[in-house]
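One chain of protein is taken out of this complex; the other chains stay put.
Moving on, here comes chain A:
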Amino acid sequence: MWYTGIHVVSAKWGSVMSAPAMGTTKTAHSDVAPKKKRGPGALATAYLVIYNVVMTAGWLVIAVGLVRAYLVRGSYHGLYFSIEKPLKFFQTGALLEILHCAVGIVPSSVVLTGFQVLSRVFLTWAVTHSVREVQSEDSVLLFVSAWTITEIIRYSFYTFSLLNHLPYLIKWARYTFFLVLYPMGVTGELLTIYAALPYVQKTGLYSVTLPNKYNFSFDYYTFLILTMVSYIPLFPQLYFHMMRQRKKVLAHVEEYKTE
């Protein structure tokens, strides 16, 4: 059988083959069809809009609660107690987002989302809630404020995106505020974990020692230290990822600014 032509295309994965060009040839037909994104159905969209609206409202409640408490008390200290319950409720509620990814109505990675939500939930419950002594620390206010502003912007971003009416301001805020809020939040989180360490060591909180009939041990104190250390490789990666996203998203400034 005679072949009129055989192409070996180095598609997007292979490195560019460098060798002298050769005569006139047909241009490669791109067999790589764009991946068809099947968005969530109408019911899923309605649900997600409600979810994101509720979450936006929830974090606004926390924001307002913080401001009011500050005005009433006249100081920044100990504001955690005034928003403890809504913080726990809405931050824990974010666990649903893992489900959204798993079911497929949100096109994000289950692993990535899971990791982000669980780390927040861990800080809320396994550190701040569990170690009473840190609740009056200022570092708690630092990460709570960072989370609050971030979440208000993030959930309104999703709400508007789902409704296909995303104001440029929200998009800009989402991809700009993190530049300050992310380091601020991380600082607050690390300082809080650090403040919890002595109490954990003293009380042996969440720790299991040998001997026991299941031949297992766990030292929560060491675990917290390892958690703090893990921020070193993780934080820069996430931060620079967001910066790259920012460049990509805000690059089309001219097209969207008229919205």
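By our rule, contacts are C-beta pairs under 8 Å (C-beta built on N, C-alpha and C of every residue); 3 or more make two chains touch, one makes a residue touch a chain; residues count from 1.
Throughout what follows, contacts and distances are computed from a predicted model.
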{"item": "Name of the absent chain as recorded in UniProt (options \"Very-long-chain enoyl-CoA reductase\", \"Guanine nucleotide-binding protein subunit beta-5\", \"AP complex subunit sigma\" or \"Centromere protein I\")", "value": "\"Very-long-chain enoyl-CoA reductase\""}
{"item": "Of A:75, A:164, A:215 or A:237, the one touching the omitted chain in the full complex", "value": "A:215"}
{"item": "Chain not shown, touching residues in chain A", "value": "1-11, 13-23, 25-29, 31-32, 210-217"}
